[in-house]
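All protein chains of the complex are present and in place, except for one that has been dropped.
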Amino acid sequence: MNWLRSLLLPAQGSAYASEYDTLFLFITLLSAFFFLLIAATAGWFVWRYRRAREQAPTSMVTQSLALELTWTLIPLAIVMGIFFWSLNQYVGASVAPGDAMEIQVTAKKWLWAFEYQNGTRTVNEVHIPVGKPVKFVMSSEDVIHSFFVPSMRLKQDVLPNRYTELWFTPTTTGMHTLLCAEYCGRSHSDMLGKIWVDDDATFQKWLEEGDESTRTMPLKELGKMLYESRGCSTCHSIDGTRGDGPSLRNVFAHDIKLADGKTVIADANYIRESILEPQAKIVLGYEPIMPTFQGLLREREILALIEFIRSLN
Amino acid sequence: MSSDLSQTQHHGGPKLYAGVLAALLVLTAITVTASYVDFGSPAVNVVIALAIASIKASLVALYFMHLRYDKPLLSIIFVGGLFFLGLLLMLTMIDAGTRASVPYWNSKPPAGGPAAR
Amino acid sequence: MSRTDAGEPFLQHHFATPEQQFEAGKIGMWLFLVTEILLFGGLFVGYGLMRSRNPAAFSEAHHHLDRILGLTNTVVLLVSSFTMVMAVHAARTDRRKRLVAFLALTLVFAGVFLGIKYIEYSHKFHEGLLPGKFYSHKGDTVPGQFQFFSFYFMMTGLHGIHILGGIGAILWVLRRSVQGHFSSRYYTPVDLVGLYWHLVDLIWIYLFPLLYLIS
Partner (left out) sequence: MAEGTNYLTETRGLKSWLFTVDHKRIGVMYFWSIMTALFLGGVFAMLVRIELLTPRQTIMSAETYNRMFTLHGAVMVFLVLIPSIAATLGNFVLPLMLGAKDVAFPRLNLASYWIYVAGALFGLYSMIAGGIETGWTFYTPYSTSAGGGVTPMVLAAFILGFSSIFTGINFIATIHKLRAPGLTWFKMPLFVWGMYATSIIQVLATPILGITLILLLMERMFQIGIFDARLGGDPLLFQHFFWFYSHPVVYIMILPGMAIMSEVIPVFSRKTIFGYKAIAFSSIAIAVVGFFVWGHHMFVSGQSPLAGAIFSFLTFLVAIPSAIKVFNWLATMYKGSISLEAPMLYAISFLLLFAIGGLTGLFLGSIATDVHLHDTYFVVAHFHFVMFGGTVIAFLAGIHYWWPKMFGRMYSEKWARVSAVLVFVGFNLTFIPQFIMGSRGMPRRYYNYLPQFQPMHVASTIGSWVLGLGFLIMAGYLFASLRKPYDAPSNPWGGATLEWETASPPITHNFETTPAVTHGPYDYAALRSDA
């Protein structure tokens, strides 16, 4: 069965995922059986009872209560079995254990923002420890999004003005893809995140100090990485094409026309302000829709982004 | 076959209609009065108001709209429509009323267990 | 439309007998009434859900409605339903003058209803008790009252549109009555318009306590 599982389903990231796969494969095999039964019967009848001559006599049997009951009750019993199995699994997965680590999630067009209980905040990237239950408490700032982690077989819509939850206990370290599964507009398909499952020590270290790599990476490279991973790229291009936000190409040290008619020079302070207080100065011809990154970026990361933008001239 | 439709249908007459109108007016008076009475919970007032409204609606449907004298099919159509409206109301309310982050059947998860089952 | 039988000027060609045509018409009308009930029903469900989410605002907001005017309108509509059923009865018993008179009376009551509704609406407009973003009433103690007025205007507005439709339909049968189209042999349009008018009344029977009589 493993070949079938790996053909149809992504890698398993939790014990729940393997429970899930068992039920999934059970329904798959059951469906395959019934499909083959129907297809083979139809095929056999078509061949066996093909019309050989115009006036061939046909059976006069038109009903059978016994048959009707058979093919009513057997499918009924089977689907009821699936229902209870499935319900049991669902109930088991719906309540997070009391000691689960809580992470707040805010979804907005088009990024995922995370906040840990110690105040650490990240965007589109979240680190969690292996083997411990983790609970995401989620809410949206605009439209409905959906938090979808295929490797955990879990998904939950994220609504404005309400909290919804999703929890799992990861069992394998490594990267798990997070996707938005509820259509939310232009960059819906770019609203991706990475869930890093670390061993305990690495996780603790990360929580206190941030990424090893980001502390040593050259600024420009780090800036490029942040540009791609923190959601900047969904609105700001680097090749000059117009998105929901202005392109970052040839911006640094250039004159920028603002919506209020003034002109400013895009120096490091302007860029810093635009990241932390995006509504302060709006570029002419664009909507004031950019969310603030106040508290979501470390000092060095802001510096890195400025350096990256400077390199785009 | 006579094509005089009045021969085949009985719908009551002016006296009956006047009686129904009187009943409707009395019920209207009752419902207004009841709205000033405190029954302890606002929900009771809603139920009473809706119950009286339903009696009035039934009177209109049965006599003014002749359902009482017509073929049962028409009543089935009418009641059927109400049934599906009730369905929408009921299942939507079940969702709205039981929406919480923790399902009611497991509101006290066993502390510390990895999978609360 | 080919008329096959000179004795049955309103029998359409694809029906065999007037009974068949009459009954088909009634089935069609009742199915239409059911769609109307469900259309309003959606509003009722929305109202129920929003009221249960926000009971205080609904209760507070409804004090801005005038119970006397609401009650008057209820009585007007009930009486108009009575005159309508009397009109149908007159048609069925071949009393054409009474048919015309009762239809005209029904129209008068419908007009009174709309007149009172107009007074109520202009009062609400004046105080800024308007739906959604137009709500501008000052001095509210409970937030969210605009929701109540959203529903008030949608429900009474949709109902009012139906009253207007009913007036149009009654005018049509009134005209045909004056022309002498109806008799005990053929009065389907009167009957069907009557059914429609009663439904409009029936919906108001629920609207009145739900909007005016929240305690």
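Every chain is named by a letter (A, B and C) in the order it is written, and numbering of its residues begins at 1.
Just so we're on the same page, a residue touches a chain if its C-beta (ideal position, glycine included) is under 8 Å from a C-beta of that chain, and two chains touch if they have at least 3 such contacts.
For clarity, every value in this text was computed on a predicted model and none was experimentally measured.
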Contact set of the excluded chain (shown chains only): A, B, C
Touching residue (missing chain; options A:Asn161, A:Thr216 or A:Thr263): A:Asn161
Positions on chain A contacted by the hidden chain, ascending: 7-10, 20, 23-24, 27, 30-31, 34-35, 38-39, 41-42, 45-46, 49-52, 55-64, 67-68, 71-72, 75-76, 79-80, 82-83, 85-87, 89-91, 93-94, 142-144, 146, 148, 150-151, 153-157, 159-162, 164, 177, 179-190
Contact set of chain B toward the excluded chain (per top definition): 73, 80-81, 84, 87-88, 91-92, 94-100, 103-105
Interface with the unshown chain - residue positions in chain C: 1, 12-15, 20, 23-25, 27-28, 31-32, 34-43, 45-46, 49-50, 53-54, 131-134, 144, 146-147, 150-151, 154
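Simple rule for what comes next: only the chains that are shown with their structure count from here on.
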Chain centre separation (chain A, chain C; CA means) in Å: 50
Distance from chain C to chain B - Cα centre to Cα centre, in angstrom: 18
Between chain A and chain B, centroid-to-centroid distance (C-alpha), Å: 44
Where chain B touches two or more other chains at once, by residue number: none
Chain B to chain C touching residues, read off their complex: 1, 3-6, 8-9, 11, 13-14, 17-18, 20-21, 24-25, 28, 31-32, 35-38, 42, 45, 49-50, 52-53, 56-57, 60-61, 63-65, 70-71, 73-74, 77-78, 80-82, 84-85, 88-89, 92-93, 96-97
Chain B partner contacts - residues on chain C that touch it in the complex: 7-8, 17-19, 22-23, 26-27, 30-31, 33-35, 37-38, 41-42, 44-45, 48-49, 52-53, 55, 59, 67, 71, 74-75, 78-79, 81-82, 84-86, 88-89, 92-93, 184-187, 194-195, 198-199, 201-202, 205-206, 208-210, 213-215
